[in-house]
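Only one protein chain is missing from this complex, and each of the others stays in its spot.
Note that the chains take the letters A, B and C in the order they are written out, and that residue 1 is the start of every chain.
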Amino acid sequence: MSTTSPIEITATDAADQPERTPDLESLYRGFESELLVPLWTEIGDLMPMHPRSRALPHLWRWADLLPMAEEAGRLVPVGRGGERRAIALANPGLGGRPFATPTLWAAIQYLNPGEDAPVHRHTQNAFRFVVDGEGVWTVVNGDPVAMRRGDFLPQAGWAWHGHHNVTDRPMAWIDGLDIPFQYAVDATFFEFGPDEVESREAPERSKSERLWAHPGLRPLTHLAPTPATPLLAYRWEHTDRALTEQLALEREGYDATIEPGHAAVRFTNPTTGDDVMPTLRTEFHRLAPGTATAPAREAGSSVYQVFQGGATVTVGDAAWPVAHGDLFVVPSWQPLTVESEDGIDLFRFSDTPVLERLHLHRHATKEAVR
Amino acid sequence: MSTTSPIEITATDAADQPERTPDLESLYRGFESELLVPLWTEIGDLMPMHPRSRALPHLWRWADLLPMAEEAGRLVPVGRGGERRAIALANPGLGGRPFATPTLWAAIQYLNPGEDAPVHRHTQNAFRFVVDGEGVWTVVNGDPVAMRRGDFLPQAGWAWHGHHNVTDRPMAWIDGLDIPFQYAVDATFFEFGPDEVESREAPERSKSERLWAHPGLRPLTHLAPTPATPLLAYRWEHTDRALTEQLALEREGYDATIEPGHAAVRFTNPTTGDDVMPTLRTEFHRLAPGTATAPAREAGSSVYQVFQGGATVTVGDAAWPVAHGDLFVVPSWQPLTVESEDGIDLFRFSDTPVLERLHLHRHATKEAVR
Amino acid sequence: MSTTSPIEITATDAADQPERTPDLESLYRGFESELLVPLWTEIGDLMPMHPRSRALPHLWRWADLLPMAEEAGRLVPVGRGGERRAIALANPGLGGRPFATPTLWAAIQYLNPGEDAPVHRHTQNAFRFVVDGEGVWTVVNGDPVAMRRGDFLPQAGWAWHGHHNVTDRPMAWIDGLDIPFQYAVDATFFEFGPDEVESREAPERSKSERLWAHPGLRPLTHLAPTPATPLLAYRWEHTDRALTEQLALEREGYDATIEPGHAAVRFTNPTTGDDVMPTLRTEFHRLAPGTATAPAREAGSSVYQVFQGGATVTVGDAAWPVAHGDLFVVPSWQPLTVESEDGIDLFRFSDTPVLERLHLHRHATKEAVR
Partner (left out) sequence: MSTTSPIEITATDAADQPERTPDLESLYRGFESELLVPLWTEIGDLMPMHPRSRALPHLWRWADLLPMAEEAGRLVPVGRGGERRAIALANPGLGGRPFATPTLWAAIQYLNPGEDAPVHRHTQNAFRFVVDGEGVWTVVNGDPVAMRRGDFLPQAGWAWHGHHNVTDRPMAWIDGLDIPFQYAVDATFFEFGPDEVESREAPERSKSERLWAHPGLRPLTHLAPTPATPLLAYRWEHTDRALTEQLALEREGYDATIEPGHAAVRFTNPTTGDDVMPTLRTEFHRLAPGTATAPAREAGSSVYQVFQGGATVTVGDAAWPVAHGDLFVVPSWQPLTVESEDGIDLFRFSDTPVLERLHLHRHATKEAVR
């Protein structure tokens, strides 16, 4: 429930503040009582020279996350109301909220054998990425979609969806959503569906793949562009092959990588060639052994998960060795470098479409970073 | 400077929480130490059935604002560092921040005779609207633009701009910007320019108007679409005439108003026909005497200023009589009704382009509102 | 009615033809009987190094056209069946067809006092331009639009339209359409309406202008982009002012003209900022006294009409002095130069949107022309 907040205009360390005379103090008290705030005391925080995110670079280790998810699997039932056994990354700079960055939600979700995560829908755009395991089918608008290691599974805002685990083993994966963004702009709608998924089938390939996963081919039944992708599974087999080919082409002398040893693909909406969802960009990056990326920074924030391999990652002033399943956050305008001796595969998601569609995106590479 | 926030997972009143056993408490403490937050304790706040903005409906009266701006004019110098003598509306639901809504900034700005507001530029999109007076020229990318009663003066992100008052009388106006939005998504860049405006000319019409203010005509020197409008002044004379014609056409039996007695125009970018700026929608509404609007609500937030006339405005559970210069806020999904006995002219701005471009916009009218 | 055409494969002067042995002759006869044509005998004509239009540069003098239109006004009734008293320019290179260029139709239309040109609609996009006179109202979808000297009056494909002369004097004007283009691609539909126009009103301003002719303002009743402009009259007063301002700005030292002394505006669709109609570009050009344009050529064809003033026009190998009302044709890729001692105002229309939207447009300026 919203409540009225008091305004308090305090002395700031911003340069060139007017002298705090009694008249000025009186004016400031008047501002407070009328719910007014002067720009000149706030401009340094509100309008910095470049983005200075409250979010901090941070790393969450899979080795710490997974046991907690397992414990939650023992202690916390999944069902209507709580909806999902999902545990979100809370950026240490963001006031204890479950926000990986100011715009992005990232969580580990866990489903025991035989469990159903009940059906609902919401305006938030979402996806799942599977760093390990298999056995859960996510049922999106009635279409059961297998979730397996390395798969990327987008699910557009307002699509009905539930999950069920058809095996005798638990499964964990990560969820990415634009929850903080939609929370910030007050755009969120939510609706409950059935408590159990509509279909208990567990087909090898979803209907969406059977219609859409043919390169460059479009069914004549679906010719209008849609805001989000109609393809519900981007399989590891294809992603892996695309990355492998880029590095092979590079070795053969062709311009197929974004920098030496650095292959990358973007998951796209086949009806537009654009991002899979209006607010989320999702990509897969592979560094060949012995590769270091050039420092780069951009407006907007990202979350990465290590799929396989290892590297040393530097984000702003932080640096960590990273390994399988680890998740790290790159806040807006913080420079990022990844240096890998033995090679690494990285899944990435970001809020870049928000900034690009509103003409706010900027990036800087190499020399410009420092 | 960002600092680490503690996580605290507390009992919530959300339905269906698991029983707080010692094991669960221990798990929650583990979450806290690992910077994790479960969805099931937060979902009610994060993912409501419909937008429940922390922002509250609120009215600021011009009769209160203007004297404070005048007093600031006496006490607070304008110059480099503080940049502008602007006093922002702080929504009572938003924690004392100078945010009219979660995405919109609205402020009264005041410039004494002979003063210069120094030149700078920023990624924030901005505009000025003049409810009274004249005498200031805003100089945008070197082009001096007169500001007069009823004029709407957009100024795209990253355009250089300063203001100077060439008369012997002070002038006040309102500024609208997307500061809170860009702050939320960490997109803001800022750069200082000269301390004084580049041109002290005070022409009747700006160069931008001489090039662009011809209906349906485009100079062949400027054929590429631009993200923001190249037209720097939308004059009251044109706005007034357009609204007058709509009501006249309605009386003649044609479908020219959005509902009976309710004329409205949108300020648009002539290079695209779309909103004047990527993040801000700006409109002018006129109600004929004896008109009541049907209740309507939409996702996203708006700020209105009364230009002339009066009405009773109802926003959610709040209702106020409004008069010349008054500003009020309509938070996301709060129903709005305006009822005017003698007619009213209303300037409006909103964050709708943000929601529309990201496919998040929804609205409901009439019966659907309740 | 279509009839079968005989194929005849003849010796050509194309380089490198195979020797005409009896076997080859026999093969060619086989081709003919099977309705086949080899590329190698035709490639020179079909796939030239650059466009070699069959259309020729040509000039029609207003002093010759107008008397013929007047004579037609005496001899030829206007009414259902013939539909319009319009006399089309027939490019001498296009086989006697009424085609000014391979894609464009240009005609002088003439209406006697009191006459109605009956109502119909067609997929062809059309416009009228008035080089002299007034007194006719074109009624487009029921909206009477005054036609006066210097006005440009677009009328989108499939809009109902008729014209009536409300004065006691005849009036002539030119019509431009995409008839040859739509004929070439077999896209044309046509429907008859009433024999007389729906409205005999003769208002000073059309409803479309009252709704749309406000710079940068859009009625909230009409927010969807439309393929063609909703504004039915672009008045000379605005065009003249825009051109005057460009030349004045140039004199003041600003970059407002496309080359020294050469002002130009494009008529655009306010819902998109793009061309007024999907297949037709329309522009107005003004050369200050003493101006010569740099030679320029482009793929696609144009028709120009002199509105006022005079010049020497060079198109390819042709050159003519031109004066008030004269019409001339610039075929694809023919270089154009206009040199004016005393200044000239030129109305232009072209098929450029067809080429641009299909990514076929090319142009070359100055040195590149020869």
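Criterion: a residue touches a chain if its C-beta (ideal position, glycine included) is under 8 Å from a C-beta of that chain, and two chains touch if they have at least 3 such contacts.
None of the values given here were measured: they were computed from a predicted structure.
S.K.: Using the whole complex, pick out the displayed chains that touch the missing one.
M.R.: By the stated touch criterion, the chain not on view contacts A, C.
S.K.: Looking beyond the chains shown, say which of C:P227, C:P295, C:G310 or C:G343 touches the absent one.
M.R.: From the options C:P227, C:P295, C:G310 or C:G343, the contact with the absent chain belongs to C:P227.
S.K.: Sort through C:A299, C:V315 or C:I344 and give me the one touching the missing partner chain.
M.R.: Once the missing chain is taken into account, the touching residue is C:A299.
S.K.: With the missing chain put back, one of C:D23, C:D255 or C:D342 would touch it. Which one?
M.R.: Reading the full complex, the residue touching the unseen chain is C:D23.
S.K.: Please output the residues of chain C touching the missing chain, sorted low to high.
M.R.: Answer for chain C: residues 2-8, 14-18, 21, 23-24, 27, 30-31, 34-40, 42-43, 46-56, 58, 60, 64-65, 68, 71-72, 74-77, 79-98, 102-103, 107, 122-124, 157, 179, 181-191, 227-228, 278-279, 299-301, 331-333, 351, 353-355, 357-362 touch the chain left out.
S.K.: Give me the chain A residues in contact with the hidden chain, please.
M.R.: 207, 210-221, 223, 225, 229, 231, 234, 238-239, 241-242, 245-246, 248-249, 254-258, 264-273, 276, 283
Following the convention adopted for this analysis, only the chains that are shown with their structure count from here on.
S.K.: Considering only chains that satisfy the touch condition with chain A, which of them also satisfy it with chain C?
M.R.: For chain A paired with chain C, the chains in contact with each are B, in label order.
S.K.: Could you pull out the chain whose C-alpha mean position is farthest off from that of chain B?
M.R.: Relative to chain B, the chain with the farthest C-alpha centre is C.
S.K.: Mind naming the chain pair that shares the most C-beta pairs in contact?
M.R.: Max contact pairs: A-B.
S.K.: Based only on mean CA positions, could you tell me how far chain A sits from chain C in angstrom?
M.R.: 52
S.K.: Averaging over Cα atoms per chain, report the distance between chain B and chain C in Å.
M.R.: Those two chain centres are 44 Å apart.
S.K.: Using Cα averages as centroids, what's the distance between chain A and chain B in whole Å?
M.R.: 29
S.K.: For chain A, what residues touch not just one other chain but two or more?
M.R.: In chain A, no residue touches two or more other chains.
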